[in-house]
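With one protein chain removed, the remaining protein chains of the complex are shown where they sit.
We just call them A, B and C in the order they show up, numbering each chain from 1.
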Amino acid sequence: MIIVLKAKATQKEIDSVTEKIKKMGLKTHVSKGTDRTIIGAIGDEGLLKEAQLKAMPIVDKVMPIMKPYKLVSREFKKENTVIKVGDVKIGTNQVIIMAGPCAVESKEQIIESAKAIKKSGAHILRGGAFKPRTSPYSFQGMGEEGLKLLAKARDATGLPVITEVMDTAEVPIVADYADIIQVGTRNMQNFNLLRAVGKINKPVMLKRGMSATLKEFLMAAEYIMSEGNHNVILCERGIRTFCNYTRNTLDLNIVPVLKKETHLPIIVDTSHGTGRYDLVNPMSKASIACGADGLMIEMHPKPEEATSDGDQSLTPKSFSKLMGELKLITNAVGRTL
Amino acid sequence: MIIVLKAKATQKEIDSVTEKIKKMGLKTHVSKGTDRTIIGAIGDEGLLKEAQLKAMPIVDKVMPIMKPYKLVSREFKKENTVIKVGDVKIGTNQVIIMAGPCAVESKEQIIESAKAIKKSGAHILRGGAFKPRTSPYSFQGMGEEGLKLLAKARDATGLPVITEVMDTAEVPIVADYADIIQVGTRNMQNFNLLRAVGKINKPVMLKRGMSATLKEFLMAAEYIMSEGNHNVILCERGIRTFCNYTRNTLDLNIVPVLKKETHLPIIVDTSHGTGRYDLVNPMSKASIACGADGLMIEMHPKPEEATSDGDQSLTPKSFSKLMGELKLITNAVGRTL
Amino acid sequence: MIIVLKAKATQKEIDSVTEKIKKMGLKTHVSKGTDRTIIGAIGDEGLLKEAQLKAMPIVDKVMPIMKPYKLVSREFKKENTVIKVGDVKIGTNQVIIMAGPCAVESKEQIIESAKAIKKSGAHILRGGAFKPRTSPYSFQGMGEEGLKLLAKARDATGLPVITEVMDTAEVPIVADYADIIQVGTRNMQNFNLLRAVGKINKPVMLKRGMSATLKEFLMAAEYIMSEGNHNVILCERGIRTFCNYTRNTLDLNIVPVLKKETHLPIIVDTSHGTGRYDLVNPMSKASIACGADGLMIEMHPKPEEATSDGDQSLTPKSFSKLMGELKLITNAVGRTL
Partner (left out) sequence: MIIVLKAKATQKEIDSVTEKIKKMGLKTHVSKGTDRTIIGAIGDEGLLKEAQLKAMPIVDKVMPIMKPYKLVSREFKKENTVIKVGDVKIGTNQVIIMAGPCAVESKEQIIESAKAIKKSGAHILRGGAFKPRTSPYSFQGMGEEGLKLLAKARDATGLPVITEVMDTAEVPIVADYADIIQVGTRNMQNFNLLRAVGKINKPVMLKRGMSATLKEFLMAAEYIMSEGNHNVILCERGIRTFCNYTRNTLDLNIVPVLKKETHLPIIVDTSHGTGRYDLVNPMSKASIACGADGLMIEMHPKPEEATSDGDQSLTPKSFSKLMGELKLITNAVGRTL
């Protein structure tokens, strides 16, 4: 950690800072420049977290050198994490496709969806049973009944299922039915929920918060891993910007950055990430082209009858067409589908 | 609701849309313009929420006319909501000051804080027992022990206390000790938590999410009220923008907008909203000048020894000076402190 | 245009609005709903632009139906615009690569650059002679001398050249030397400059402003076209968001949206768009995968000796490798390179 003092710091003021750092168990390295005095703190930067150096009036800037995350980092673990869900492996050379309706609505709907996506070559079935909705008056999902229908769709097709958990109290029941547990964008910094899913023995897919920085996203994954569950999948799903021609601004730049920073696999949700069904096709191709390990795509047998987010869902036909086109892209980047 | 069709819609396509609207129980009003056909849906717009009109290929745009919130709206309730907490009333002509340390750290610290803010004229004591922290390795708060210390500080000074709840499972215990329950910015769309605090009989202060729109903010309050708890206080605490000279961008524009849109009282947290102790004074004055019903301000007896957010905390001395200056501003806008 | 009145509008108030609209030469269509009265204005919406309907106290919202741009729109011209620059055609099935150093620094540097990119298969040489720099104390470019060197590099390789113009007064001299004139991101709404390049007979590449909406971007192109110059190329180069792991947030979503909205070709500048040389490769692939008609890429013979933006420039070797990989992607989306 580097501490820049304000101009004209006296020796006494310099000492007050170095003493504080030493008390935390680090060494200091003082460098008096032409205009400013700079103090380097050598040792475990984590020990300085609570030191409140910035609250000292003589301190101008505090600049951390080390990354605040450890378990998620590529430096901690060089090789890619591969997450096994039944026969499916996430994080290998094969690109994995998760697809299905936004919400589970009925037995027919979810089984029809599962069969359609399986036929087109998708690997995992998605479907919401507990739905986070902006309005308290909107359909909130079928709850446990929805989880049971997901299990039936899995039985019917052999596809593993992923579904969202919204509250610590519901972690056990969702874990009972799901193969992968999803933590949604609005809960990315629900730290109690992160700890709770960190204690179970099921893979977790963590969606990036709408305004999460890279650091905040990785620290949220660190929360889960710090509790013992190392099977974490990251998911980019669009950020909030001034742009209003898409519901969110899908931030594909984070894909290659994450591949450098972390060993965890990266999925891109191009349906929520754009909010427009006509953009799912091109942005799914782009996601794979820049290195995503998989995609999450909304497909509904009858989008115009969906109970939520029908305007961003593909039909079975357009999904099938997309899968064919994605095959060409995965080949072009030396991967399989 | 107004539905704009794409250019060159046929009569059959127009009919497909109007029939869908009628099936939901609304009337339609078709207007064929020079270039476009526009359909007005007359009746309860809420009934159209699940209609997925945008998923119909012929539909270009869907424009709601009505606001999606009801209970929170000024149209639903004209007069200001006044929330009573002991002898303190929030939402009247008197501006209310909540102050105290970011986190409860010890009996001495919290009681000293409470006495200091009371002496300067503040009305409510703040202090975190359960702390949302970006890193799993940071101090997470004293938990129930912290709640007990807050209660002791209340006993010692008579000041009501406000503290944060982070999880549905902890609502009962926090409600046991606190006079006002705070839902933090990262939980603004933790819908289960919103429902849980909507079922208790204690005032709730809801902090705006870092990237929450006006509508999302008010809908989150609507969640709480829809469960029966109408004692909701709104709190602006800064939004996420590209600006990096403040930790967050305090968005004071929302204060007068909220005063128009809703009857609920508005508090501004100028400490988190700026993240810099040197900005708390000017931005607190500005908040009152544009109509805030109160302020939340971090004050720590020894900021440079705080366990969290020391760099945005005032000292007792600078807090006392601020209170004196705020008195002049409240007078200037015809209010009291 | 649709005008929504505030609740409880009287007949007199409704009439005041319809009269204003009629005076502008449009017809009106009044629809009284359960809660609100809505007025449709039928006719040329452009005539209402100056009507200041929103300034009338009874008006709640004004919602335009028509797009404000015409010449740039896909509705105005169905087929893709193809721009010819020497033997190069921009806007066809072939993906076009513009490459070269950020700034022209010397004869050797620019000719070496031109030869290197030509050898790797690039089509157009880029290089700045007039450089927009944040600081008045930074290198501002070689000016006319730089233009002459670009011309020499063109003579040496046959590659057309693109370079930036920063001021109306410099349009003639830049047009004298360049094959394509670039308007930079900071000048996207320099309306005098847009008009000036609209009057010349050279293709113009318009870079998106850092915080430009889709509408503002297309309206800036409309300015150029409205003066008679229809050879406009659009260029996405990253927007400003809260993200700080890239210099800008490359917004690839706009690529497929632009392909729908306009007939003009779309180029993506992945060097400025990310600001990191290690992201140029993956984001260039992604750009083509989602439909870009070309790329602009910084390549410098010796990036660590560049006078500007060396940290986002590729070396000749990494550029050559990228060109090979892009060939696979263009094939995968049915295009050529």
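Note that contacts are C-beta pairs under 8 Å (C-beta built on N, C-alpha and C of every residue); 3 or more make two chains touch, one makes a residue touch a chain.
Remember, predicted model here, so these are calculated numbers, not experimental data.
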Per the touch definition above, residue among B:Val17, B:Leu71, B:Leu250 or B:Ile267 touching the missing chain: B:Leu250
Residue touching the undisplayed chain, where the options are C:Gln11, C:Thr34, C:Asn93 or C:Asn192: C:Asn192
Residues of chain B (touch criterion as defined above) contacting the omitted chain: 211, 213-214, 239, 241-246, 249-257, 260, 274, 278-279, 282-283, 285-291, 328-329, 331-333
Footprint left on chain A by the chain that the document does not show: 2, 4, 7, 29, 31, 33-36, 38, 40, 42-44, 61, 63, 65-66, 75, 240-242, 244
Residue numbers in chain C that touch the chain omitted from display: 46, 49-50, 52, 54-56, 68, 132-139, 166-170, 186-187, 189-193, 195, 210-211, 215-216, 219, 222-223, 226, 240, 277, 303-308, 310-311, 313
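Quick note on the criterion: only the chains that are shown with their structure count from here on.
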Chain contact topology (line, ring, star, complete or other): complete
Chain A and chain B, separation of their C-alpha mean positions in angstrom: 26
Intercentroid distance (Cα basis), chain C paired with chain A, Å: 31
Distance between the centres, which are taken as Cα means, of chain C and chain B, whole angstrom: 39
Overlap residues in chain A, where contacts from two or more other chains coincide: 211
